[in-house]
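Report on one structure; see the data block that follows.
Removed from the display is one protein chain of the complex; every other protein chain stays in position.
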Amino acid sequence: MATTTGELHIEGLHLPKEPPGFKGWLLTVDHKRIAKLYLFTSMLFFALGGIAALIMRTQLAVPDAEVVDGQAYNELFTMHGTIMIFLGVMPLNAAFFNYLIPLQIGARDVAYPRLNALSYWLFLSGGLMLIGLGLFVAAPDAGWFNYPPLSEAKYSPHLGVVVWLISLGTLGVASLAAAVNFVVTILNMRAPGMSFARLPLFTWMSLITQFLLLFSMPPLTVAFILLLFDRVAGTSFFQPSEIGGDPVLWQHMFWFFGHPEVYILILPPMGMISDIIPTFARKPIFGYTAIVFSGITIGFLGFTVWVHHMFAVGLGPITNTVFAASTMLIAIPTGVKVLNWSATLWNASIRMTTPMLYAVSFVALFTVGGLSGMMHASVPVDHQHTDTYFIVAHFHYVLFGGSMMGILAAIYFWWPKMFGKVLDDSLGKVQWALTFLGFNLTFGPMHVIGNDGMPRRVYTWAGGNGWEWGNLLATAGSYLTALALALFVVIMIKSMMSKEEAPGDPWDGATLEWSIPSPTPFYNFAAIPTVSSERPFWDAKYPSHRATHEPGNEETAPPALYDKADEHIHMPPVSYWPLVFGVGFTLFGVGFVFMFVPAIILGTLMMLGSLYGWSLEPS
Amino acid sequence: MSSQMGFESQLPTEAERASALHKAEELVAEDKQHHTRYGIVAVWLFIITAVEVAIVFLPVATWVIVVGLFVLMAMKAIGVAGYYMHLKDDARSFSYLFGAGLFVALVLIFAFAVLYLVFSGGDTELFVKGVDSGH
Partner (left out) sequence: MSNEVHTGHPPTSLGLDMRKLGMWTFIGSESIFFATLIANYFIWRPSHEGGLGPQHLDINLTGAGAFVLLMSSLTMVLALAGLREGNQRKYTRNILLTAGLGTVFLCIQVYEFTHFWSKGYWLTESMFGGSFFILTGFHGAHVFWGVVWLVSLLVFRVGRGARRPLGFRVGVDDKLPADPAEATDGGSYVSVELCGLYWHFVDLVWVFIFTLIYLLPY
């Protein structure tokens, strides 16, 4: 009985090789390579967003500072927010969708490999457009949420807002394409025996996230289109005029997307730590079913709360109350998850590795963020919190203390599988400690100064309000955090340069990806596995401790994990078309920013042409 | 179109081709039945559309017309989705995927309609200028 594909000897099986060289990367359709491209590209963008933050914190360290002026500050916080969300956390999540989903379900690639590559190129395109055009043409400066009337032509005549709209539109298409891809992959490409009740939790949370993307992005697209028409064609959907117009409509459309968006940001990391914690607790996750259903509930309820971002707009007591109630409701499934993670840790024999440190701090810090969130679910409280640093503290606790901690945990955890090398664990623990300290030092005090009334999105503040210590600490914390993340880069480089190779299963994992060699072979699985529980590899390794809660498993021996060998493995070949389409789309987008018709037409033709090439190309 | 297994080993054998051809002929026969169905659905769609246009002019209470229009619209939608798009005969998963999207779509329209037409979702009187007061 074969436990790993490494133990399987398949006569005459031709194992396909990775396409070599630079061309192999440029034209890749391999989900693992695409994942690595996402991973490192988003790290670069994250660094840029971090630099923006450091400049902001330097400016805010003391009252009446003159490091940057108001206009520059507006551009900084707009770019910081936009980059961190759309070019930081989302693509980092995408890196893990790409890498892990096929491996966890026992597939050799995603449903549409070329579309997958296109998603990456569109992401890169959107990111380069935002940052390139932002730096050299006009930076967006109306906040990452881009409210009209400020974002209308009358108050923001420069191109910055249009750059923002077009770049984010591009990123939206990338995400939508990826969402279709992953939904079909997870629905239709699972290995034999892998029912939905046996999906690893990361894959489950990712599936829910894809549906959130599919259903929340279209209203955002409509909002962008309407704002573009306002700016370019003279309509007035979002600005008051003689014929009508309502800025609040933008807020409704934006937050109808915006709230599911935050669940899009947090659910994948929740999935990541749901796979990491049981591994190091050496116990199965407590309440797998509860975690799945609470994830689904969060996804569903996430569409019913968006007005809580608009409590101070003046929609009236009935509207506000309805949405306050729905917002408080979401605490329940979230609490279920936190309790389940905690219960997994209870009475467990815990191995405190770096990924486990990050995963456990996720639970703690996300809970803090969740609690502050619950506070401003109450409308009167929110009226005090809104537009203050209390809100900034809240969302950084859930986005950094939550999402980023989860993502860092995942990087440490799955790095051996991705690169065949380990990340130094002792140094990693130091890095974790610095990050944990730096993060809390930065955002902890913001609760206090926010509560004491310090407004957000101000480029300077006056002394005498008691905000001095808080701001100084926050700035010090931000520098410490930057140091910690720089150390992380050092750890990554050290690992790449090290000769030490990682084994296929360094952590004694339970899911399928640990049953194949590290780094993952090009073809993933020499033979497609047969799955008989939600811990397929664990059961294969320790048959006497296998999952017996499924009916019929008690007495019979589980089927071999790797039994049926494939006679021939065909991997999808490299392709030019995603790249060509991406270039065409970029031309189209940039042409739109400048209203340069030849570029728009050329871009359209390139996209059309590449669609033809794409559909005629054998896969 | 992801052929992940080698094609050469999957070439159909003679027996398989024969059974495949037989199966295809069965499907064709099934199709002939569907043809008449498509025709009938088409006729119904035309009739319903004509009725829709007609009832707008009927001297009945507005709410009757509105409800009637919604019902007729739903019938046409089910006709197109169920029969032309084969949802009725196809795998349930397709209907679920479409249904989920449709559900969120309806929730969105309903929510925005309530927020704006019942509660006046914007805060200022600038919101709806030029409203025909007698409408």
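Letters A and B mark the chains in the order given here, with residues in each chain numbered from 1 onward.
Quick note on the criterion: contacts are C-beta pairs under 8 Å (C-beta built on N, C-alpha and C of every residue); 3 or more make two chains touch, one makes a residue touch a chain.
All of these numbers come straight from a predicted model, not from anything done at the bench.
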item: Candidates A:L122, A:L226 or A:L441 - the one touching the absent chain; value: A:L226
item: Residue touching the undisplayed chain, where the options are A:F237, A:F390 or A:F413; value: A:F237
item: Chain not shown, touching residues in chain A; value: 111-112, 176, 179-181, 183-184, 187-190, 192, 194, 214-215, 217-219, 221-223, 225-226, 229, 233-237, 242-246, 249, 253, 528, 608, 612, 615-616, 618-619
item: Chain B, residues in touch with the chain not shown (by the definition above); value: 1-5, 7, 10-12, 16-17, 20-25, 27-28, 31, 34-35, 38-39, 41-42, 45-46, 49, 52-53, 56-57, 65-66, 69-70, 72-73, 76-77, 80-81, 83-85, 89-91, 93-94, 97-102, 104-106, 108-109, 112-113, 116-117, 121, 128-132, 135
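Here is the rule we go by: only the chains that are shown with their structure count from here on.
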item: Distance between chain centroids, defined by C-alpha means - chain A, chain B (Å); value: 33
item: Complex interface listing, chain B residues touching chain A; value: 1-9, 93, 97, 100-101, 104, 107-108, 112, 115-116, 119, 121-124, 126-130
item: Of chain A, residues touching chain B in the complex; value: 107-109, 111-113, 183, 187, 211, 214-215, 219, 240-249, 252, 256, 303, 313-316, 318-319, 566-572, 619
